[in-house]
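For this view, one protein chain was removed and the others were kept in their places.
Our next item is subunit A:
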Amino acid sequence: MSAIESISFDHSELLRFITAGSVDDGKSTLIGRLLHDSKSIFEDQLSAITHTSQRRGFEAVDLSLLTDGLQAEREQGITIDVAYRYFATPKRKFIIADTPGHEQYTRNMVTGASTANLAIILIDARKGVLTQSRRHAYLASLVGIPHLVVAVNKMDLVDYSRDVFERICEEFHVFAAGLHLKNIAYIPMSALNGDMVVERGDKLDWYDGMTLMDLLENVPVDHDINLEDFRFPVQLVCRPQTEELRDFRGYMGRIESGSIRVGDSVQVLPSGLTSRIKEIVTYEGNVDEAIAPQSVTLAIEDHLDISRGDMLVKIAQIPQVTKEFNAMLCWLSDQNLDPRRKYLIKHTTRTVKAMVSRIDYRLDINSLNHEPAETLKMNDIGRVSLKVHQPLVWDSYHRNHATGSFIVIDEANNNTIAAGMICAAKDQAGSCD
């Protein structure tokens, strides 16, 4: 019997998307336009930004002020960090992350991208595909965002020219052939005037595709949850030790993928010990089955030594357990990667010491060529071989985002300095770029 029978999901309920692209391509303006034209701006917000626009001497309301909420952003007219906005239409709910285009703030773009189902890459019609557009498209592909919308913006500044639009689409298409992007849609628009955002406008009659809003409301939401392999990283061990629960021992965590039923055989990794699920405890009462991404407490038949950082899996679906593996890294710190140093890796609920034993290559973002490299600098993307002090329990990022992703932490200053995606075991073929 399948566990999925009794708990139903509606993936179409929520779409998380980001806007990305180069500086000043109009990302924040587009979000503002989308919210404005879908009547999702509150009156007090609109009057506040109208007021600010007037004070700054703008002729029209600057819609980018809706998401550029920091003082420094407003002074400079740029986005520095991701802003999250929430809105809903009768069709679905949306979480938008408006990310910065500025190269210096790529780490904030990656922050927004890591949880998105769809990315809108904006391209200024006058400028065409820039290095930063490529970097963002590559990053979207690398973190596995299943849908990409290429929004050719500022069409008002190129007389709404079909030729310009088609040339840019062609240019992007050639570049994207080297990426893993399955679904790419191209839309010409003017975020400033609102053409093809929510309304079609009357300047782009030659375009017969969907408006951005149509697309956002109707695109199938591919979830990044793997529904097959049961993965349960233990967050906490619960031992209430009260009178009536003296002997209770539960493992608290979130089911990262797959599903589990009472009676299922499970293996504890990395120790390899096995047992069966005795109870699935929730606040509402015990249940017979649970499914990702539920947070639950599991009790097992046998008394085993299990603590935070261990992972429960099903016997027939064993992940990799190794101390060495290859991974793609996005380097997010202004201190370069130093192969002589030890770093910390946080992967699921396990934090371990790690060393980069080899930098396999650095990626040239324009040509997508692999180049030899001694280090990775801020905003570089490269593949490395890693060695960790205790074994990690992992799947390739491609197969399972939750058990294939990790962050790198600098122990000296506690900063998060890289995002990692596991490709394969050491010396095994396979890449995730």
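Keep in mind that, in the parts below, a contact is a pair of C-beta atoms (placed from the backbone, for glycine too) under 8 Å apart; a residue touches a chain by one contact, two chains touch by 3 or more; residues count from 1.
We take it that contacts and distances are computed from a predicted model.
**Q** Going by UniProt, what is the name of the one chain that was not included in the view, given "ABC-2 type transport system ATP-binding protein", "Alpha-ketoacid dehydrogenase subunit beta", "Sulfate adenylyltransferase subunit 2" or "Ferredoxin"?
**A** "Sulfate adenylyltransferase subunit 2"
**Q** Where the complex has a chain not shown, which of A:Asp302, A:Asp338 or A:Glu374 is the residue touching it?
**A** From the options A:Asp302, A:Asp338 or A:Glu374, the contact with the absent chain belongs to A:Asp302.
**Q** Which of A:Gly77, A:Pro240 or A:Gly263 sits in contact with the chain that's absent?
**A** Hidden-chain contact among the options goes to A:Pro240.
**Q** Considering the complete complex, identify which of A:Ile291, A:Met311, A:Ala327 or A:Leu363 is in touch with the unshown chain.
**A** That would be A:Ile291, which touches the missing chain.
**Q** Which candidate, A:Thr19, A:Thr67, A:Asn226 or A:Ser396, sits in contact with the chain we can't see?
**A** Touches the omitted chain: A:Thr67.
**Q** Among A:Lys91, A:Arg167, A:Lys203 or A:Lys278, which one touches the chain that has been omitted from the display?
**A** A:Lys278
**Q** List the subunit A residues touching the unshown chain?
**A** 6-10, 13-14, 42-45, 48, 52, 66-67, 69-72, 74, 80-86, 93, 95, 107-108, 110-111, 114-115, 235-242, 245, 247-250, 252-254, 278-279, 281-288, 291, 293-295, 299, 302-303, 305-308, 332, 346-349, 401-402, 405-407, 409, 414-416, 419
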